[in-house]
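For this depiction, one protein chain was excluded, whereas all remaining protein chains were kept in their positions.
Should a chain be cited, it is by its letter among A and B, assigned in written order, with residues numbered from 1 in that chain.
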Amino acid sequence: MPDPTAPVAARLEISLWRRTADHLATLFAVSTVIIVLAPLVAIFAYLVIKGVGSVNWAFLTQTPKPPGEVGGGMANAIAGSVLILTIGSLLGVPLGIGAGIYLAEFGRNRFGDTVRFVSDVLNGVPSIVIGIVAYALVVLRQKHFSALAGGVALAIMMVPTITRTTEEMLLLVPNTLREAAYGLGIPRWRTMFSITLRTATSGVITGVMLAFARVAGETAPLLFTAFGNQYWNWRLDQPTAALPLQIFTYAISPYDDWHRQAWAGALVLIVLIVSAVAAVRFVVRRGTLGGVV
Amino acid sequence: MANQALFRPQMTGPQPVAGEKIKRQASPLLNASDGVFADRVFAWAILACAVIVLAILVLIVWQLVSRSQLSWHAFGWKFFWGQDWDPVNDHYGALPFVYGTLVSSLLALIIAIPLAVGVGVFTTEMCPRWLRGPLSFTTELLAAIPSVIYGLWAIFVLVPILRSYVQPLLAKTLGWTGLFEGPPYGIGMLAAGIILAIMIIPIISSITREVLAVVPQHQREAALALGATRWEMIRIGVLRNARAGIVGGIILGLGRALGETMAVTMVIGNRPEIAKSLFAPGYTMASVLANEFSEAAGDLYLSALIEIGLALFLVTIIVNALARFLVWSVTRGQPARARA
Partner (left out) sequence: MGVGIRVENLNAWYGKTQALQDINLNVQANHATALIGPSGCGKSTFIRCLNRMHETTPEARVEGKVKIGEHDAYDGTSATKLRRRIGMVFQKPNPFPTMSIYENVAAGLKLNGYRDRKHLDEVVEKSLVSSALWEEVKDSIHKKSGASLSGGQQQRLCIARALAVEPEVLLMDEPCSALDPISTGKIEELIFELKAQYTIVIVTHNMQQAARVAEYTGFFLLGRLIEYDKTEKIFTNPSDKRTEDYITGRFG
C-alpha cells in the first residue's frame, strides 16, 4: 500500500511495480488456462483425426483378427461393454437409489451418518483395488474370469455416487408435498415412489448418468474380472471383452494396425459415453411436466 | 367491548339444514388396504440397501486384509522397504513401487498445483461472466475423459514429444541436477508425472473454484477499498481466506494421483527399479497390480500383490479423509479464520 509520507516520486515508482505485478498475475492466470485447455483440445483433435478414418462398418461389426493380421474390429468389445455395464447398472442402481432413499427418509441419525461417511470413503477407493475385491469375491469362487465379476466391480463403483445424489435430490423435494400425500391417506411407500421420487426424477437420473459415465470408461477394475475375450460372449460366467480393455491391449501392443484400431475404439468409447448421457438428458426433459425440481 | 362490525354479514348460498341427513355415496376407498404391510417391507428394503453399502466396505477391508496375511507373515514391515521384486524366487520387496507412486504423484502435484490454482483463480476472479460457464464446463470435460484414453494419447503423442524435444532440452539445461540424466526414452517417470498432472488438474481447479466462490464479497471489497490492485486483492482478500480449502483440493488431487492406474501404466515403463533421474522408467503400486495380477501364479505372489493393494487402499483413504476435512471446514458455513 502507498506510504503517504514518501516523496511523490517514490510513491509512483512503487505503484509501477505493483501494476506490473498485477499484469503479470493476470498473464500467468491466462496462460495457465491456455496450457490446461491445450491437452483437452489436443486429445479430442487426435481422437477425431486418428480415429475417424478407422471407424467403419467392418470395425463396428467384426471381432479381432489374430495378432499381427490387419483388419478386424471391436464389435465384441462394444457388445461386451454393454453387457458388463448392464449387469453393473442392474446391481448398482437399485442399491444406490435404495440407500439414498434410506438416507433421505430415515437417515438423520448416527447410523445414517455412518452410511454417508462409508459412501464417501468408497468413492475414493482406487478402481484397481475394487477390481481386486471383485476378483476375490467372484472370480475366485467361480474359478474363472467372468462378465459377472466385471459387473460387480462396476456396480461397487457406481453405488456411492448414486447414493449421494439420490439423497440430495430427495431432500430438495419440499416437505409440503409429502404432507399433502400423507394428508390424502397415501401410505409412506407409495408417497415415496409416486410423489417424492417422481418429483426428483430428473435429478436422480442425472446422478445415475454421472455414475454410469464414470464407470463406462473404466479399465482397471475389468483387468482381472472380465479379463477380455477375443470372441463374442453373452454368458455371465465367462470372460468378456470390453471396449476400454481392448483399447488398452491394442495400445500397448507392438502392432501398428492395432494402434490404429485403438484410436478408433477410443473415439467410439467417447462418442458412446457422451451420447448415452445426452440421450438420457433428452428423455428426462421430455418426460416431465411443468414445474420440476 | 367487542367490535360489532365483526359480526358475520349475511352470505348467500345453501345453509346447513339442521337434522336432515344429506345422502352421499360411501367412499370408494372403503376397502382399500392401509398399506401398513407394504410400508414395513419398504422400510426394511431400503434399510437393507443402506446396510449393504456398509457391508461393501467391510468386505473390501476383510478381503484385502485376509488375503495379504500370507505375505505379511512372510516379510513383515520389511515388505515396504525391500527393493527386490522377484517372482521367480518368490521374494517380494515393494519399495520400487512405493517410490514410483510417491515420485510420480509428487511430480504431478508440482506441475498441477500452479496450473490448477491459476485456472481456478482465473475462472472465479478474472474471467468475464459470459466465459465462466463454458470454461468450467470444459475443465469438467477433462475430468470425464477415461484414463485409458489419456494413456493412449500419452503413448502416441506426449511420449514422442518428450523424447524428441522436451527431454533433450531438459538434459541440456538442467542435466546438472541429476534429475534429467540417461537416455531420453520418452517413456518413464517424467511422462507419468505429466499425464497424471493433466488428470488431476480438473479436481484441484474445481475445488479451488468452489472455495474461492465461498469467500464473502465484502472481503474483496475491503481490499479494493484500501487501494489494492486486483492481484493484491486476490492475494490478500481471497486466497488467504481460502487457503485451507485449496490445500484440501490439492490433497484430493494427490489422492486421485496415488490410485491412478491405466494412464500411468501405459507410460511409466514398468521397471521395478529406483532411479534418481526422471527420465528413467519406474513402476507404481497401481501399475504392478494392473500388469501382474492376472498372471500371478502362486499364493505368495498373489498375496504380495494384494498386500500392495491393501497399502494403496489405506493410503488413499487417509489422504482423501484429510482432504475432505480441509475442504469441508472452509465451505460449510464457518467463515475461514484469518491467520494472524
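Note that in this section contacts are C-beta pairs under 8 Å (C-beta built on N, C-alpha and C of every residue); 3 or more make two chains touch, one makes a residue touch a chain.
Note that the coordinates shown come from a computational prediction; the quantities given were computed from them, not determined experimentally.
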**OP:** List the displayed chains that the omitted chain touches in the full complex.
**Re:** A, B
Subject >> Hidden partner chain, touching residue among A:90, A:180 or A:279 >> reply: A:180
**OP:** Check each of A:114, A:142, A:201 or A:230 against the chain that is not shown and name the one that touches it.
**Re:** A:201
Original post:
For the full complex, which residue in A:18, A:65, A:190 or A:260 touches the chain that was left out?
Top reply: A:190
Original post:
Considering the entire assembly, which residues of subunit A contact the chain that has been omitted?
Top reply: 108, 174, 176-187, 190-191, 194-195, 198-199, 201, 288-293
**OP:** By the contact definition given up top, give the residues of subunit B that touch the hidden chain.
**Re:** 1-4, 6-9, 11, 13-17, 21-29, 32-36
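Rule of thumb we're sticking to: only the chains that are shown with their structure count from here on.
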Original post:
Between subunit A and subunit B, what is the gap in Å from one C-alpha centre to the other?
Top reply: 13
Original post:
Where on subunit B is subunit A touching in the complex?
Top reply: 29, 34-36, 38-39, 41-43, 45-50, 52-54, 56-57, 59-60, 63-64, 67, 114-116, 118-119, 121-123, 126, 135, 138-139, 141-142, 144-153, 155-157, 198, 201, 205, 226-232, 234, 255, 258-262, 266, 286, 289-290, 293-294, 306, 309, 312-313, 316-317, 320-321, 324
**OP:** Name, in rising order, each residue of subunit A that touches subunit B in their complex.
**Re:** 1-2, 18-19, 21-22, 24-26, 28-33, 35-37, 39-40, 42-43, 46-47, 50, 94-99, 101-103, 105-107, 111-112, 114-115, 118-122, 124-133, 135-137, 145, 156, 159-160, 163, 185-190, 192, 213-214, 216-220, 223-224, 227, 244, 247-248, 251-252, 259, 262-263, 266, 269-270, 273
